[in-house]
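Input: one structure, supplied below.
Excluded from the complex is one protein chain; the other protein chains are retained at their positions.
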Amino acid sequence: EGEGAGGGGAPGPGGAGGGGVRARTVVFDFHGGRVQSPDLWNPLVPGFTVNAGFHQALMEPLFILDYESGETEPWLGESFTPDETSTVWTLKVRDGIQWSDGEDYDADDIVFTINLLLKGGAELNNAAAMKDWVKSVEKIDKTSVRFTLNRPNPRFQLDYFSVKIHGSLAIVPQHVWEGKDPAKFKNYEAGKSPVFTGPYRLTSASPTKFTYERRADWWGAKTGFMPLPKPERLEWVVSETEDIRVARASDHQLDSVADLTAGAFESLRARNPEVISWLPAKPYAWPDPCTRLFSLNNAVAPWNDREMRWAVNHALDRDEIVRIAYEGTTTPARFFFPDYPPMQEYVDLIEKAGLFEEFPITRHDPDEAKRIIESKGYTRSGEGYYTKDGKELRIQIDAPTDFIEIWRYAEVIGEQLQRVGINATVRKLAGGIWGDNLNNGRFEGAADWSACGSVTEPWFSMQLFQSRAVVPVGKGSTSNAVRWKNDDYSRSVDQIANLPLGDPGIEKPFLAAARVWLRDLPFLPVAHARKLYAFDTTYWTGWATQKDNYLQPTLDWGNAHKIIHRLRPTNAQ
Amino acid sequence: MRGLTTGYVVRRVGMFLFTIWASATLMFFIPRLAPGDPVQAMVTRITSQAGYVEGSGQLVAAWRERFGLDDPLLVQYLSYLRSMVTFDFGYSLSQFPAEVGTMIGRAMPWTIGLLAVSTILSFLAGSVIGALMAWRRTPGLLRVFLPLSLTFTAIPFYILGIVLIYVFVFTLRLFPISGGYRSDLSPGISLAFVNSVVQHGTLPALSIVLASMGFWALGMRGMMVTVAGEDYLTLARAKGLRPLDILFRYEIRNAILPQVTALVLGIGGIVGGTVLVEYLFGYPGMGALLYQAISNADYTVMQGIVFILILTTVTAVLLIDLIYPLLDPRISYERR
Amino acid sequence: MSDSPLLEVRSATKVYEKAGERTTALDNVSLTLPDAPATITTIAGESGSGKTTLSDAILGFTTLTSGQILHRGRDVGSLDKEDFLTYRREVQAIFQDPFGVYNPFYRIRHVFDLAVKRFGLATSKAQARELTEDALRVVGMRGAEVLDKHPHQLSGGQRQRLMMARAYLLKPRLIVADEPVSMVDASLRALILDIMLRLRDEQGISFLYITHDLSTAYQIGDEICILYQGSIVERGDTREVIDNPRHEYSQLLISSIPIPDPDVKWETGPLT
Amino acid sequence: MDPTAVTQIQEQAQEPDTRRPTSPWANRKLLVGAGMVVGVLVLTLIGRLFWDTTLARAASSPLNLPPFWLPGGSLAHPLGTENSGRDLLALLIVGGPTTLQVGLVVGVTSMVIGIVLGFAAGYRGGAVDAVIRTLSDTALTIPTLAILVVISAYVRQMDVTTMALIVALFAWAGPTRLIRAQVLSMREQGYVRMARLTALPTKDIMFKEMMPNLLPYLAASFIGSCSGGILAAVGLEALGLGPQRIPTLGMTVSNAISGSAILRGMWWWWGFPTLVLMVIFIGLFLIAIGLDEVANPRLRGAKA
Partner (left out) sequence: MNDETSSEPALRVSGLRVHYRTSGGDVIAVNDVDFGLGRGETLGLVGESGSGKSTVAMAILRLTSPPGRIVAGSVQLGGADLLAMSEAELRPRRWRDIALIPQGSMNSLNPVLRVRRQLADAIETHEGRQPRAQLRERILHLLSLVHLPARVYDLYPHELSGGMKQRVCIAMAIALEPSVIIADEPTSALDVVVQRTVAQTLLDVKRRLNSSMILIGHDMALQAQLVDRIAVMYAGNIVEIGTVRDVFRDPRHPYTRHLIATIPSVRERKPLVVKEMHTPDLRTRRPSPPMIEVGPGHLVANSDLGAGQVGADV
């Protein structure tokens, strides 16, 4: 049931503890908008919506990365070990795993899937990455697979098989997919659940709601890997607006709410005191991996001048941005790494090396900003805008219109730049156009999060800004949209690439790269991202919180399996 | 048909086809003028969830090729025309391999059901209110009350919708919050299902009706005032006709003609105009689908929906032109 | 100007076609109205015989199915701007229905002001006023009383008189008067008919007097054409025709004229 | 007989009418309506003199303050502030006129186009009609939203007028069709013939003779276009496609919605702008109704 006004035999809203379907169901908020193709269950095509239950209930990952500890936990996989050069990786999966139709899940399926990606076109998810890294894949025995890479990659397991942010590479059953065109296969038959290994099966799918029922014959329970999860039924419900989400959650119609603003969360908690979040007090939220940035197009004058970029940086008041755009629910960022303990170590390295003193990135100093601008030949009369050769100093900041958080901080940046005499305007664009402009370099400034990727090690985010990713304005590239070229930086990052994770040798090239980056400041980290998840404890407890931090609380990611297995009915305690 | 000459009908139908072609062509080129690219948009969407998509450059290239987006525009245009003529809208670009036809088919009944019904309701309610505002015999109490009902129109209906949600859903808990029907029921002609559709539809319908009623009422009032002085009304009164008969068959019947045109013209606007209602109430209709398609630069879905819109609007306009002489026998399409 | 007649109707035919049904409103009607001397030509006929259609055609409000209307030898359908203005200036009208001809938005004054302005009759405001007052005086009205009224405040007869005044004001060469007296009382009718006579004699204005009231035609008409089912069935000097009708329909028409004597009733002859 | 021998049946002392007829424009509804709209305009314009309008910018004030009479409120921000630190009073002062401006630009532009094309199509007929009808039909079918998304990608900075013009670009088709239909049934009216008889130029016939009689209808349409334009603009703003730095009432309202103002009990955030919008709308409605009475002499003097 759901929002039906007490109808349909199911207990009405607020019928806490009354047993019935509601008490055995966990209802998740799905906030990605309506799913217009609920009959598409092909995880290999990019248009497929994975987080409406697919990778939380149907498909299980091989490993799950715990952001709190930095450890990777085995799930379907038992181990994934590299050789000493990180070029040959051996995957071992558990014994006794079965697909939901009873067939065995084994090395053949994995080899089949990887080969599908290797041999098919680049249009499949992860196909490009596999083609790039994997030379060959072969079955060793029923539960072991050997990956031979083209070149060393110490992050092979982390990046593709461990739910590093959001999801991971999906292994598909060979007996179902054999002979199908992987780009066109829908993998859906009305009335039947798509075949995967998870403890739930799909029972209904509509653009606004997905329902899954627990499977008694889940392999994990049979093999003793884990008992069946307690929830008998899972639902993902689309709520179009934050108000609706809060309304539903106030009414105990949602057990988990994703991505709330602080104000909404506070009013939700006022209505429904059973609601908890990661932190009991402000900022409530869990740090999200994608640091918020203010990108300046390094290919466009005057922002191609590093001093001008620094001038802009001095005009920024990050504390004010946090206070206003985030209403105090996050912290300013001084580097583009997310706020996780493993990454914090790297930022501390920069600190210790005195680089933040040399390049005082967090210093809000409007006068310095003006001084730099004036030193570039700009003049300003009174409170007007700076001009040079009759041309106004202006910048247009693009922000995606459907992403409130982003345009809110863009607006504050706009005001701050206005204050120092830069005519900054904020333009909200439809997501597709915004992204396209960014990729093609058709922008002056943009509010974005394109340094995303590193969560336990520095290389991934840093390599995004290597010179080799730079393409001319008008050509598309999803990395280094700011079009920053610096060969010293690129060289240092390449040195990190091949070192095993956690290798002490990383420190030197890392600091070298960080120094160059800070000096050039191709884009400005603004604030750390936060994801505010709210959980209703009326029916279920066991949610991930900082106090019980067995995992990050990201229920829309593929790591949700672990949380779902942790949930307990409230009244059963 | 009365008042119609064959020549007129032939010309009118020719215009009908021409308009469809012109609109369809515009809708082919307009989205392609924007910098957005459907595949890029798709990648952007994934990036906003996953942070980063590796190898997205190749991904984009591969899909562009698959969709023929790299073909010369003319080739794309011709295949577009072909697909429109055969009503085969192809695959969604953003959710490949979902078919556009299926997506539209899923959304259409809701749009027709909710939006068309409430548009017609608001037309009727507004027209009656407008008529009563202008009618001499309207009781004094109503006279005071009627203009008040128009103040709803003065509230942007997003606010109206939210206030409705707030009052009826949060506070009074009379209606379900969102969606088109209770999802534990499967669509069909069962009592429970119909009941839940009605329950879910009431608030969105109410907000549309309240918000747009005033415009109809104003237009109607204006026409009623114009009609009010006509001699035939005096004769009707002399005939001792019942006041309501006069109101409906003589006054409203004459005053409503231009309103009907407005209604028909409005039908085309229904989908585009109510994106926000659907959004606000989580209603699974075409407006929301269109909005998603636009922001995802999903050309095929956009084209599919717009083509349907074009067809409905142009057909409605054609029909009104052909039927108008029946409604208003004075109109004749004879060449002057 | 050429010596071609002021107005010539050349085998005018008008067929209304509707839902497959054809109504021949005018059937090959020809008519010539010379520039001088000014005459009053009566078109009489039963209701629906095409009188208004003929007047519409002459005024250029309807296009003929075939035939031509010539103003000074030129087809009125294809006049250049200047000639068109002359044509409008020279051929004016008084309509059958005095109710619709006033724009309800404006005061009565509008009708006169427009005419004065459009045809450049006056050079000053005062002169315009004077002209208007003059015209009103002819129909027994005063500007102060009517000019600032709205049309709906006037009776039918008042409106008709005003139309007459407007026509007088313009002093055209020809006035097509479609039932100008059907809505006025007897005394006004005399007044209006008298105005017509005066306009003819003093101003040399010709009239195409469309009526079904033969007694008035008898009083003022010079020539008469009897229309019957779209064609002219009889024409000639008014008095001759009325005194001695030849065509069967003319006879019926004339025998139906009411006799203004309560003691001499209509003979209850066999009527349709 | 001497026609000049005039006999007057009665010669009453005929004073020229000294009682000046009360002007039809002195219509109560019209005045009240105009008063409301002008009131908003004047108040907000005067407000500029006394209130710092830069407070309408983000980050200029403390966040989320209630109006001064509520606990936590302050006279420094008498109507409270919203969640980006904008002062509500300043927002109203800046937003009121810009909102009116949107309405007027949309109303005037779409009506002017609608009237010109509608009259041309209805009165001229034939090929002109066919062309105009095809144009307007085409314009009717294109979803405004699609075009706006495209345009917004090209306009460097959307200002209020640009946005209004864009809205108007798609708002003319409706009025055109409606006016055309009216003209079609009006062109055989007696006074139109009279005007033709007076050799009035076609444009005078259309605009001086026919149009005044359509005034009630046009007024309603115009007001509809104005308020429709404001609503459309609010809708665009809700979708983030409006001007950014210049606050309008619509932008404030849509910010309130995206900022969960209702949930958070921050009624002043959406309440005040809505109130001003309502005053504007009701004012516009009253003007429309009043115009009816002005245009329709039959209604004059009849009690309200």
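Quick notes on this structure:
Labels A, B, C and D are assigned to the chains in the order they are written; within every chain, residues are numbered from 1.
Heads up, the rule we're going with is that a residue touches a chain if its C-beta (ideal position, glycine included) is under 8 Å from a C-beta of that chain, and two chains touch if they have at least 3 such contacts.
If you're wondering where the values come from, they're calculated on a predicted model, not measured in any experiment.
Of the candidate positions C:L79, C:A122 or C:L197, contact with the unshown chain belongs to C:L197. Shown as candidates are C:V9, C:L26 or C:L154; the residue that touches the absent chain is C:L154.
Touching the missing chain, out of C:K14, C:R72, C:R189 or C:R235, is residue C:R189. Between the chain not shown and the residues C:L26, C:I108, C:A128 or C:L214, the one that touches is C:L214.
The chain not shown here is touched by just one of B:S149, B:N254 or B:T315, and that residue is B:N254. Hidden from this view is one chain, which touches chain B at 136, 230-232, 234-243, 245, 249-250, 253-254, 257, 327-330. Against the chain not displayed here, chain C makes contact via residues 18, 44-49, 52, 96-97, 99-100, 137, 140, 142, 145, 149, 153-158, 160-161, 179, 182-191, 193-194, 197, 212-216, 218-220, 239, 242, 252-254, 256-263, 265-266, 268, 271-272.
As a convention for this text, only the chains that are shown with their structure count from here on.
Centrality annotation: B (chain centre taken as mean Cα position, compared with the mean over all protein Cα atoms). One inter-chain figure worth recording: chain A and chain B are separated by 37 Å, centre to centre, where each centre is the mean of the chain's CA atoms. Averaged C-alpha coordinates put the centre of chain A at 87 Å from the centre of chain C.
Centre to centre, using the average C-alpha position, chain B and chain D are separated by 23 Å. Of all residues in chain D, those touching 2 or more other chains are 149, 153, 239, 257, 262, 296, 298, listed in ascending order. Residue positions of chain A touching 2 or more other chains, listed in rising order: 241, 243, 247, 401-402, 430, 433, 437. Of all the residues in chain D, the ones that touch chain A in their complex are 57-60, 63-64, 83-85, 149, 152-153, 156-158, 239-241, 244-245, 257-260, 262-265. Within the complex, the chain B residues that touch chain D are 11, 15, 18-19, 22-23, 26-27, 30-31, 33-36, 147, 150-151, 153-159, 162-163, 166, 214-215, 218-219, 221-223, 225-226, 228-229, 257-258, 261-262, 265-266, 268-269, 271-272, 275-276, 290-291, 294-295, 302, 306, 309-310, 313-314, 317, 324, 328, 330-331, 335-336. Contact residues on chain D toward chain B in their complex (touch as defined above): 125-126, 130, 133-134, 137-138, 140-147, 149-150, 153, 173-174, 177-178, 181-182, 184-185, 216-217, 219-221, 223-224, 227-228, 231, 234-235, 238-239, 250, 253-254, 257, 262, 270, 274, 277-278, 280-282, 285, 288-289, 292-293, 296, 298-299.
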